[in-house]
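Note that this complex is displayed minus one protein chain, with the remaining chains in position.
On to subunit A.
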């Protein structure tokens, strides 16, 4: 008969085996991260200091900060930066207001909350290219359903995608349609996490609805909402797909965002060095703004 409780087999030290185990678990993710993110980023960083072109080939000549200076001083870049800023502020502000309002209204319902939430999330699950394509058809001035509806109400045709102001507005509206549910979802999570006893205490004190919202709901949801705004702002800052499908940056270049412009620099003339510098600068802008934002969030938490 064998001993039912066998002593552990002698082997290598436990410390070493744990370590190898850890390395074994971590290395696939690390390799993926290094090869797909860190290495391309470092290569792009290197190329940003050269005049390299992916199609022309030839040696990558070192030109120092030439590309960075050119990008930072280019009036074309300044124009796209302004367009991007207007778009980000407009879209994110609208999404925040709408998303929070919808979440607040849903949170007050006791029945059908799950179904409503699921329905509201549908736009977010669609591919931006699909969203762009069907909105392009819907907003078509001649054949689109939006102008058709306006016509049946006795209103005139609107050139949604071919006039400067309406084209940018259309981008904001479509992005808002797709991404308001994201803000709503985060806000809803915040709203459901507010302890009920606070509202009960406020009710006993006969606090008004507005007072409860202002002093309980908003302060408790605010930090979570700001994180949602941060994510959306970063996403909106690098908007490409909707512009590509809906307006191609037009009329003229009036809806060209920074990402769309980088794409043109990178692939129309294959100016890889300039495009790399442009991309690195965009990453830097996001990192700096995010850091400032996170500091504000931390301060808010401490307060």
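FYI, contacts are C-beta pairs under 8 Å (C-beta built on N, C-alpha and C of every residue); 3 or more make two chains touch, one makes a residue touch a chain; residues count from 1.
Simple rule for what comes next: contacts and distances are computed from a predicted model.
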> Any idea which of "BatA domain-containing protein", "ABC transporter substrate-binding protein", "Na(+)-translocating NADH-quinone reductase subunit B" or "Biotin-dependent carboxyltransferase family protein" UniProt assigns to the chain that's been left out?
Replying inline: "ABC transporter substrate-binding protein"
> If the hidden chain were put back, which of A:55, A:110 or A:208 would touch it?
Replying inline: A:55
> Thinking of the whole complex, not just what is shown, which of A:43, A:134, A:211 or A:296 touches the missing chain?
Replying inline: A:43
>> Using the touch definition from the top, which of A:63, A:189 or A:216 touches the missing chain?
In response: A:63
> Which is it among A:27, A:127 or A:157 that touches the chain not included here?
Replying inline: A:157
> So which bits of subunit A touch the chain we can't see?
Replying inline: 34, 38-39, 42-43, 46-47, 51-60, 63-71, 74, 76-77, 140-143, 147, 157, 159-164, 244, 247-254, 264-271, 273-275
